[in-house]
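This structure is in structure tokens; I'll ask about it shortly.
Removed from the display is one protein chain of the complex; every other protein chain stays in position.
Our next item is subunit A:
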Amino acid sequence: MSTDMSKGSAAVTLADSDFAVDRKTHDVRSAALDYWSRVRAGDLGALPAIFGMVALVVLFTALRPDTFLSERNIANLSTQALQVTVLAMGLVFVLLLGEIDLSAGVASGVSAAVMAKLIVQADQPWYVAVIAAIAVGIVIGAVIGWLVAVVRIPSFVVTLALFLGLQGITLRLIGEGGTVPVRDEVIVALANKNMPVWLGWVMAGVCAVVYAALQLRRWQQQRARGLASRPLELVVAQAAVVAAALLFGTYVLSQDRAPSPAITLAGIPWGVPLVGVLLIVCTFVLGRTAYGRHIYAVGGNAEAARRAGINVVRIRMSVFMICSGMAAVSGILAASRLNSVTPDAGAGNTLLLGVGAAVIGGTSLFGGRGKARDAVLGGLVVSIIANGLGLLGAKAYANWLITGSVLLLAASIDALARRRRATTGR
């Protein structure tokens, strides 16, 4: 073919080598092949978390056959997972930009301390205290965001400084060696009380049906307009898996798990639907709004986003505010579970577990990749580890070592997958 394109001639034959046919309809086979080639190219998605979860459940069931899969332990596990999941969900926003918030854990501590003080010492109703706590979280996030986005200090340094500084604030609020008890019924109910069994079933059923309906409607619209769509079989299978998981979880949590036959203890802990709502809201924001799209864009290529007219500073600030705001919710859940707030609330390994949960779930530390559901999957994995090690009676040193190793392993998978993508991109 000659390289001389005579001026004005529109019809130039196109070589098919590189730009081939578009809009092939996917059947199950080609979709599966497509998926497999994506996985091989380093697009792992939720696979590591799911494999990890299965492996851990098998391991702990084998080691503690009587206790690990008992209804009581599963209920316990689900409340354990609440706080780390919410913390991780906030961190997903920050990680999507390739930033880090090391102070999210202690921010949750400060917020919880504010809430507890307002309830106990200022006699405020629970909702005032909760709003104040979340506001404190958002203010902390705004300060971090301003220092990172406007002053341009690396987020690592800013949040490391706040990691230390905020512990001082919690200590000042609660007093050395002190504990503020949380006895407010609503707050305590979050992690300690259960929904009526019937309500749990209704909720699970409604969620499953609505999810399936939304997926099907989307598929139908894509089909009707001739857009890229997945095969119907896969859409149905995915809806079925989600429905099965919801209903199975509800079934297990609806069994009587009271230690004595004299009383009944059953139902989904109230904190679970709270996390469910947060999951839906975050998934919607990240996946269906322009704001969410811009977060991914800034995380993928900040300069490209800036040239596209996106206000990068605003996006940067906002994710830290979301992260710290969600951390406040996580702190409230933790206070509910412990019925108190201590000076070391949110310190220790809280933050590492949150980051670990997000990364295990599939969110990249390098920015641009991640979903709200990663926090749920990763939060479950992290909680299974903590729960299982507790059942095994593992020594504290082993606990630290294992938790650290798991985080490192998740980060390694993330880094290797990223390298894989870099080499596969032609």
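The rule is simple: contacts are C-beta pairs under 8 Å (C-beta built on N, C-alpha and C of every residue); 3 or more make two chains touch, one makes a residue touch a chain; residues count from 1.
Following the convention adopted for this analysis, contacts and distances are computed from a predicted model.
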Undisplayed chain, where the name is taken from the UniProt record, one of "Acetolactate synthase small subunit", "Twin-arginine translocation pathway signal", "Sugar ABC transporter ATP-binding protein" or "MoaD family protein": "Sugar ABC transporter ATP-binding protein"
Identified contact with the non-displayed chain, of A:169, A:310, A:335 or A:406: A:310
Sole residue of A:301, A:339 or A:399 that reaches the chain not shown, by the stated touch rule: A:301
Candidate in contact with the missing chain, chosen from A:47, A:227 or A:401: A:227
Footprint left on subunit A by the chain that the document does not show: 1, 3-5, 7-10, 12, 14-15, 17-24, 41, 43, 221-222, 225, 227-228, 288-290, 293-294, 296-297, 299-301, 303-305, 307-310, 368-369, 421-422, 424-426
